[in-house]
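Supplied in C-alpha coordinates, the structure appears directly below.
Moving on to chain A:
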Amino acid sequence: MTVFLTGLQYLGYILIFPGFLFCFFCGLLLTGIDRKLVARMQKRVGPPLLQPFYDFFKLCGKETIVPAAASRTTFLVAPLVGFAALVVVQLFIPICGFSAFTGMADIIVILYLLLIPALAAILGASASGSPYAGVGLSREMVTVIACELPLVLVLLAVAKAVGSALGTGLCFSVSEIARYQVENGSLITRPSMIPAALAFALIIPGETGSHPFDTAEAETEICEGMHAEYSGAPLAIFKLTHAVKLLTVTSLFVALFLGGIGTGIAAVDGVIVFALCVIVTALFVSFVHAVTARLKIEQVFKYYWTVVSGLALVSLVLAWYGL
Partner candidate 1 sequence: MIQFNYIAAFFLICLGFYTIVTKYNLVKTVIGMSVMDYGVNLLIISVGYTPGGTAPVFTAGELTRASYFVDPVPQALTLTSIVIGACVTAMSMSLVVRLHESYGTLDTREIRRLRG
Partner candidate 2 sequence: MNLTNMMDYHHYPIYAVMVLFLGAFLVAAGGARHSKNPDNPAGARAWIALCATGLSLLFLVLLVKPVMLGGETIAYWMGMRGIAGGYAIGIALEVDALSLFFALLIATAVFVSAIYSIRYMVHDECVPQYYVLYCLLAGGVLGLVLSGDVFNMFVMVEILTFAAVALTAFRTKVYGALEAAFKYLVVGCMGSTAILTGVILLYAQYHTLNLAQLASLIPGSMNDATKLAFAFLYIGFSTKAFIVPFHPLAADAHGAAPASISVLISGVLTKSGIYAIIRLTWFLFQTMELGSMQFMLVFVGSASMFVCVTMALAQHDFKRLLAYHSISQIGYVLTAVGLSSALGVSAGLYHAMNHTLFKGLLFLAAGAVLHETGTTDLGRLGGLSKKMPHTTVLFLIGAFSISGIPPFNGFASKWMIYQATYQRAVETNNIGFLLATVIALVTSTLTLASFVKVTQSVFFGQLPAEYENVKEVPFGMRLAMGILAALCVLTGLFPNTVTSVLTEPAARAVASVGEYISAMGFKSALPTPELSFAHVGVWAPIKWLLLLCIALLALTIASLAGKYDRVSAPQEEKTDTKYQLFYGGERSVYSQVGGGDLFWGFKHNWRHYFDFMHNLHSGVVNDYALWAVIALALAIVYMMIAL
(Lines give C-alpha, C1' and ligand atoms only; values in the text may rest on other atoms or scores of the structure.)
Protein backbone atom coordinates (compact mmCIF):
# COMPACT_ATOMS: atom_id res chain seq x y z
CA MET A 1 0.00 0.00 0.00
CA THR A 2 2.73 2.45 0.96
CA VAL A 3 4.65 1.44 -2.15
CA PHE A 4 1.59 2.19 -4.18
CA LEU A 5 1.13 5.56 -2.51
CA THR A 6 4.77 6.48 -2.95
CA GLY A 7 4.50 5.49 -6.58
CA LEU A 8 1.42 7.64 -6.92
CA GLN A 9 3.22 10.50 -5.25
CA TYR A 10 6.14 10.28 -7.66
CA LEU A 11 3.78 9.93 -10.58
CA GLY A 12 2.19 13.12 -9.32
CA TYR A 13 5.59 14.77 -9.28
CA ILE A 14 6.21 13.72 -12.84
CA LEU A 15 2.82 14.53 -14.24
CA ILE A 16 1.69 17.51 -12.21
CA PHE A 17 4.22 19.36 -10.10
CA PRO A 18 7.01 20.07 -10.95
CA GLY A 19 6.53 17.92 -14.03
CA PHE A 20 4.32 18.12 -17.05
CA LEU A 21 1.40 20.31 -16.04
CA PHE A 22 3.57 22.77 -14.17
CA CYS A 23 5.99 22.96 -17.08
CA PHE A 24 3.21 23.30 -19.57
CA PHE A 25 1.36 26.10 -17.84
CA CYS A 26 4.24 28.01 -16.35
CA GLY A 27 6.44 27.66 -19.43
CA LEU A 28 3.79 28.93 -21.80
CA LEU A 29 2.71 31.59 -19.35
CA LEU A 30 6.28 32.78 -18.97
CA THR A 31 6.62 33.01 -22.73
CA GLY A 32 3.34 34.91 -22.88
CA ILE A 33 4.59 37.35 -20.28
CA ASP A 34 7.80 37.72 -22.21
CA ARG A 35 5.97 38.50 -25.44
CA LYS A 36 3.71 40.96 -23.70
CA LEU A 37 6.61 42.72 -22.01
CA VAL A 38 8.55 43.03 -25.24
CA ALA A 39 5.48 44.48 -26.92
CA ARG A 40 4.94 46.97 -24.12
CA MET A 41 8.59 47.99 -24.23
CA GLN A 42 8.18 48.66 -27.96
CA LYS A 43 5.01 50.68 -27.28
CA ARG A 44 2.79 48.02 -28.79
CA VAL A 45 -0.31 46.52 -27.26
CA GLY A 46 1.09 43.05 -27.72
CA PRO A 47 -0.58 39.67 -27.90
CA PRO A 48 -2.81 38.45 -25.11
CA LEU A 49 -1.07 36.84 -22.16
CA LEU A 50 -2.39 33.46 -23.18
CA GLN A 51 -1.20 33.76 -26.77
CA PRO A 52 1.33 30.89 -26.49
CA PHE A 53 -1.53 28.61 -25.37
CA TYR A 54 -3.54 29.59 -28.43
CA ASP A 55 -0.53 28.99 -30.64
CA PHE A 56 0.02 25.61 -29.09
CA PHE A 57 -3.56 24.42 -29.42
CA LYS A 58 -3.87 25.79 -32.91
CA LEU A 59 -0.77 23.94 -34.02
CA CYS A 60 -2.15 20.77 -32.47
CA GLY A 61 -5.14 21.09 -34.73
CA LYS A 62 -3.18 21.51 -37.92
CA GLU A 63 -2.22 18.93 -40.45
CA THR A 64 1.27 17.45 -40.04
CA ILE A 65 3.13 17.20 -43.30
CA VAL A 66 6.10 14.87 -43.49
CA PRO A 67 8.19 15.75 -46.54
CA ALA A 68 9.08 12.95 -48.92
CA ALA A 69 12.79 13.54 -48.39
CA ALA A 70 12.58 13.30 -44.59
CA SER A 71 13.45 10.34 -42.38
CA ARG A 72 9.99 9.85 -41.03
CA THR A 73 10.61 8.25 -37.65
CA THR A 74 13.34 10.59 -36.51
CA PHE A 75 11.39 13.53 -37.83
CA LEU A 76 8.36 12.68 -35.69
CA VAL A 77 10.05 11.26 -32.59
CA ALA A 78 12.70 13.96 -32.09
CA PRO A 79 10.35 16.63 -30.67
CA LEU A 80 8.82 14.17 -28.21
CA VAL A 81 12.16 13.01 -26.85
CA GLY A 82 13.44 16.55 -26.56
CA PHE A 83 10.43 17.69 -24.58
CA ALA A 84 10.36 14.63 -22.31
CA ALA A 85 14.05 15.11 -21.51
CA LEU A 86 13.46 18.74 -20.70
CA VAL A 87 10.61 17.90 -18.32
CA VAL A 88 12.89 15.44 -16.55
CA VAL A 89 15.50 18.18 -16.14
CA GLN A 90 12.84 20.36 -14.57
CA LEU A 91 12.22 17.60 -12.01
CA PHE A 92 15.82 17.83 -10.83
CA ILE A 93 15.85 21.58 -10.30
CA PRO A 94 14.98 22.30 -6.72
CA ILE A 95 12.26 24.80 -5.95
CA CYS A 96 13.60 26.64 -2.95
CA GLY A 97 14.34 23.84 -0.48
CA PHE A 98 12.08 21.30 -2.12
CA SER A 99 13.32 18.97 -4.80
CA ALA A 100 11.21 16.11 -6.02
CA PHE A 101 14.05 13.80 -6.97
CA THR A 102 17.27 14.15 -5.03
CA GLY A 103 20.37 12.07 -5.47
CA MET A 104 19.88 11.47 -9.16
CA ALA A 105 21.71 14.26 -10.90
CA ASP A 106 24.18 17.00 -10.16
CA ILE A 107 24.94 20.24 -11.97
CA ILE A 108 27.24 18.62 -14.53
CA VAL A 109 24.51 16.11 -15.36
CA ILE A 110 21.98 18.92 -15.69
CA LEU A 111 24.39 20.74 -17.99
CA TYR A 112 24.43 17.68 -20.23
CA LEU A 113 20.73 16.95 -19.94
CA LEU A 114 20.06 20.48 -21.12
CA LEU A 115 21.86 19.52 -24.31
CA ILE A 116 19.33 16.81 -25.14
CA PRO A 117 16.47 19.12 -26.23
CA ALA A 118 18.86 21.06 -28.45
CA LEU A 119 20.22 17.83 -29.83
CA ALA A 120 16.72 16.50 -30.46
CA ALA A 121 15.86 19.68 -32.35
CA ILE A 122 19.06 19.36 -34.34
CA LEU A 123 18.41 15.75 -35.24
CA GLY A 124 14.81 16.49 -36.16
CA ALA A 125 15.95 19.34 -38.37
CA SER A 126 18.62 17.16 -39.85
CA ALA A 127 16.08 14.42 -40.57
CA SER A 128 13.84 16.82 -42.45
CA GLY A 129 16.42 17.12 -45.20
CA SER A 130 15.77 20.78 -45.84
CA PRO A 131 18.81 22.92 -46.63
CA TYR A 132 17.34 25.74 -44.55
CA ALA A 133 17.22 23.33 -41.63
CA GLY A 134 20.81 22.41 -42.39
CA VAL A 135 21.92 26.00 -42.03
CA GLY A 136 19.74 26.34 -38.94
CA LEU A 137 21.16 23.32 -37.20
CA SER A 138 24.67 24.47 -37.97
CA ARG A 139 23.92 27.77 -36.25
CA GLU A 140 22.15 26.09 -33.36
CA MET A 141 25.18 23.90 -32.73
CA VAL A 142 27.47 26.91 -32.79
CA THR A 143 25.20 28.64 -30.31
CA VAL A 144 25.36 25.59 -28.07
CA ILE A 145 29.15 25.59 -28.25
CA ALA A 146 29.17 29.31 -27.58
CA CYS A 147 27.05 28.98 -24.44
CA GLU A 148 28.82 25.90 -23.17
CA LEU A 149 32.10 27.47 -22.14
CA PRO A 150 30.68 30.28 -19.99
CA LEU A 151 28.06 27.93 -18.55
CA VAL A 152 30.74 25.45 -17.55
CA LEU A 153 32.78 28.17 -15.89
CA VAL A 154 29.75 29.47 -14.01
CA LEU A 155 28.82 26.02 -12.75
CA LEU A 156 32.37 25.29 -11.65
CA ALA A 157 32.49 28.61 -9.83
CA VAL A 158 29.28 27.82 -8.01
CA ALA A 159 30.50 24.33 -7.14
CA LYS A 160 33.68 25.75 -5.70
CA ALA A 161 32.02 28.60 -3.82
CA VAL A 162 29.45 26.38 -2.12
CA GLY A 163 31.97 23.62 -1.56
CA SER A 164 34.44 25.81 0.23
CA ALA A 165 31.65 27.35 2.28
CA LEU A 166 30.46 23.91 3.33
CA GLY A 167 34.02 22.76 3.97
CA THR A 168 33.80 19.82 1.56
CA GLY A 169 35.92 21.55 -1.05
CA LEU A 170 33.45 20.94 -3.83
CA CYS A 171 29.73 20.70 -4.16
CA PHE A 172 28.13 19.44 -7.33
CA SER A 173 24.72 18.49 -6.00
CA VAL A 174 21.98 20.98 -6.83
CA SER A 175 19.93 20.04 -3.81
CA GLU A 176 22.96 20.67 -1.57
CA ILE A 177 23.39 24.08 -3.16
CA ALA A 178 19.72 24.80 -2.59
CA ARG A 179 19.90 23.66 1.03
CA TYR A 180 22.98 25.77 1.61
CA GLN A 181 21.13 28.81 0.36
CA VAL A 182 18.12 28.10 2.53
CA GLU A 183 20.40 28.13 5.55
CA ASN A 184 22.84 30.87 4.59
CA GLY A 185 21.00 33.15 2.21
CA SER A 186 21.22 33.55 -1.53
CA LEU A 187 24.49 33.05 -3.32
CA ILE A 188 24.11 36.30 -5.20
CA THR A 189 24.90 38.19 -2.03
CA ARG A 190 28.45 36.85 -2.12
CA PRO A 191 30.82 39.15 -4.01
CA SER A 192 32.45 36.32 -5.94
CA MET A 193 29.14 35.13 -7.30
CA ILE A 194 27.93 38.41 -8.75
CA PRO A 195 29.89 38.14 -12.03
CA ALA A 196 28.84 34.49 -12.32
CA ALA A 197 25.19 35.39 -11.86
CA LEU A 198 25.53 38.11 -14.45
CA ALA A 199 27.23 35.71 -16.85
CA PHE A 200 24.51 33.11 -16.33
CA ALA A 201 21.86 35.77 -16.87
CA LEU A 202 23.51 36.67 -20.17
CA ILE A 203 23.57 33.00 -21.13
CA ILE A 204 19.79 32.63 -20.66
CA PRO A 205 18.78 34.25 -23.98
CA GLY A 206 21.44 32.28 -25.83
CA GLU A 207 20.51 28.99 -24.24
CA THR A 208 16.81 29.51 -24.95
CA GLY A 209 17.45 30.78 -28.45
CA SER A 210 15.78 34.07 -27.78
CA HIS A 211 16.49 37.41 -29.43
CA PRO A 212 19.23 38.59 -30.25
CA PHE A 213 20.72 35.09 -30.24
CA ASP A 214 17.99 33.42 -32.29
CA THR A 215 20.13 33.11 -35.39
CA ALA A 216 19.27 29.42 -35.57
CA GLU A 217 15.60 30.16 -36.15
CA ALA A 218 15.96 33.40 -38.03
CA GLU A 219 12.57 33.48 -39.75
CA THR A 220 13.51 36.31 -42.08
CA GLU A 221 16.68 34.84 -43.57
CA ILE A 222 16.49 31.07 -43.36
CA CYS A 223 12.75 30.38 -43.15
CA GLU A 224 12.62 29.42 -39.46
CA GLY A 225 15.85 27.46 -39.87
CA MET A 226 15.62 24.21 -37.98
CA HIS A 227 11.83 24.13 -38.01
CA ALA A 228 11.48 24.97 -41.70
CA GLU A 229 9.73 21.70 -42.53
CA TYR A 230 7.84 21.22 -39.28
CA SER A 231 4.13 21.73 -39.16
CA GLY A 232 1.24 20.78 -36.91
CA ALA A 233 1.64 18.85 -33.68
CA PRO A 234 5.43 18.24 -33.84
CA LEU A 235 5.92 21.96 -34.32
CA ALA A 236 3.62 22.55 -31.36
CA ILE A 237 5.86 20.34 -29.25
CA PHE A 238 8.91 22.24 -30.41
CA LYS A 239 7.30 25.56 -29.52
CA LEU A 240 6.37 24.10 -26.15
CA THR A 241 9.94 22.88 -25.61
CA HIS A 242 11.13 26.33 -26.44
CA ALA A 243 8.80 27.83 -23.87
CA VAL A 244 9.63 25.30 -21.17
CA LYS A 245 13.33 25.77 -21.77
CA LEU A 246 12.90 29.38 -20.82
CA LEU A 247 11.30 28.24 -17.58
CA THR A 248 13.96 25.59 -16.95
CA VAL A 249 16.92 27.85 -17.50
CA THR A 250 15.49 30.73 -15.50
CA SER A 251 14.51 28.43 -12.66
CA LEU A 252 18.00 26.96 -12.72
CA PHE A 253 19.28 30.50 -12.39
CA VAL A 254 16.93 31.07 -9.48
CA ALA A 255 17.94 27.79 -7.86
CA LEU A 256 21.64 28.56 -8.18
CA PHE A 257 21.75 32.24 -7.33
CA LEU A 258 18.47 33.32 -5.80
CA GLY A 259 17.80 30.24 -3.71
CA GLY A 260 16.69 30.47 -0.13
CA ILE A 261 13.94 32.95 -0.83
CA GLY A 262 10.92 31.03 0.27
CA THR A 263 8.65 29.94 3.05
CA GLY A 264 9.22 26.21 3.20
CA ILE A 265 5.75 25.37 1.89
CA ALA A 266 6.18 23.80 -1.52
CA ALA A 267 3.14 25.34 -3.16
CA VAL A 268 3.93 28.87 -1.99
CA ASP A 269 7.54 28.44 -2.94
CA GLY A 270 6.46 27.39 -6.39
CA VAL A 271 4.68 30.70 -6.80
CA ILE A 272 7.64 32.62 -5.42
CA VAL A 273 10.08 30.85 -7.70
CA PHE A 274 7.83 31.51 -10.63
CA ALA A 275 7.68 35.18 -9.69
CA LEU A 276 11.48 35.26 -9.55
CA CYS A 277 11.61 33.56 -12.93
CA VAL A 278 9.36 36.26 -14.31
CA ILE A 279 11.64 38.96 -12.95
CA VAL A 280 14.72 37.30 -14.41
CA THR A 281 12.94 36.87 -17.73
CA ALA A 282 11.82 40.48 -17.75
CA LEU A 283 15.31 41.76 -17.08
CA PHE A 284 17.44 39.49 -19.20
CA VAL A 285 15.19 38.13 -21.91
CA SER A 286 12.44 40.63 -22.66
CA PHE A 287 14.50 43.75 -22.11
CA VAL A 288 17.40 42.41 -24.14
CA HIS A 289 14.98 41.32 -26.84
CA ALA A 290 13.35 44.72 -27.03
CA VAL A 291 16.50 46.77 -27.32
CA THR A 292 18.74 44.72 -29.58
CA ALA A 293 18.86 43.57 -33.19
CA ARG A 294 19.71 40.01 -34.14
CA LEU A 295 23.42 39.23 -34.15
CA LYS A 296 25.28 37.29 -36.78
CA ILE A 297 26.24 33.82 -35.68
CA GLU A 298 29.95 34.52 -35.49
CA GLN A 299 29.20 37.56 -33.35
CA VAL A 300 27.17 35.36 -31.02
CA PHE A 301 30.09 33.04 -30.67
CA LYS A 302 32.61 35.80 -30.12
CA TYR A 303 30.42 37.52 -27.57
CA TYR A 304 29.97 34.42 -25.46
CA TRP A 305 33.57 33.30 -25.60
CA THR A 306 34.96 36.71 -24.71
CA VAL A 307 32.63 38.91 -22.67
CA VAL A 308 30.48 36.32 -20.92
CA SER A 309 33.27 33.80 -20.42
CA GLY A 310 35.43 36.58 -19.08
CA LEU A 311 32.81 37.42 -16.48
CA ALA A 312 32.44 33.79 -15.51
CA LEU A 313 36.19 33.40 -15.28
CA VAL A 314 36.47 36.38 -12.96
CA SER A 315 33.93 34.73 -10.74
CA LEU A 316 35.72 31.42 -10.83
CA VAL A 317 39.01 33.02 -9.85
CA LEU A 318 37.34 34.97 -7.04
CA ALA A 319 35.65 31.80 -5.78
CA TRP A 320 38.96 30.00 -6.01
CA TYR A 321 40.52 32.47 -3.63
CA GLY A 322 37.63 32.18 -1.25
CA LEU A 323 35.79 35.44 -1.66
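Candidate entries met the following condition: all candidates are chains of the complex that A comes from, given by their letters.
Structure notes:
By definition in this document, contacts are C-beta pairs under 8 Å (C-beta built on N, C-alpha and C of every residue); 3 or more make two chains touch, one makes a residue touch a chain; residues count from 1.
All values reported here derive from a predicted model rather than from experimental measurement.
Touch between chain A and the candidates 1 or 2 in this complex is found for 2 only.
The part of chain A that touches candidate 2 in the complex is made up of residues 11, 14-15, 19-20, 60, 63-69, 71-74, 76, 80-81, 83-85, 87-88, 91, 101, 103-106, 108-109, 111-113, 115-116, 119, 122-123, 126-132, 134-135, 137-139, 141-142, 144-146, 148-149, 152-153, 156, 159-160, 163, 168-173, 215, 223, 228-229, 232-234, 237, 296-298, 300-302, 305, 316, 320.
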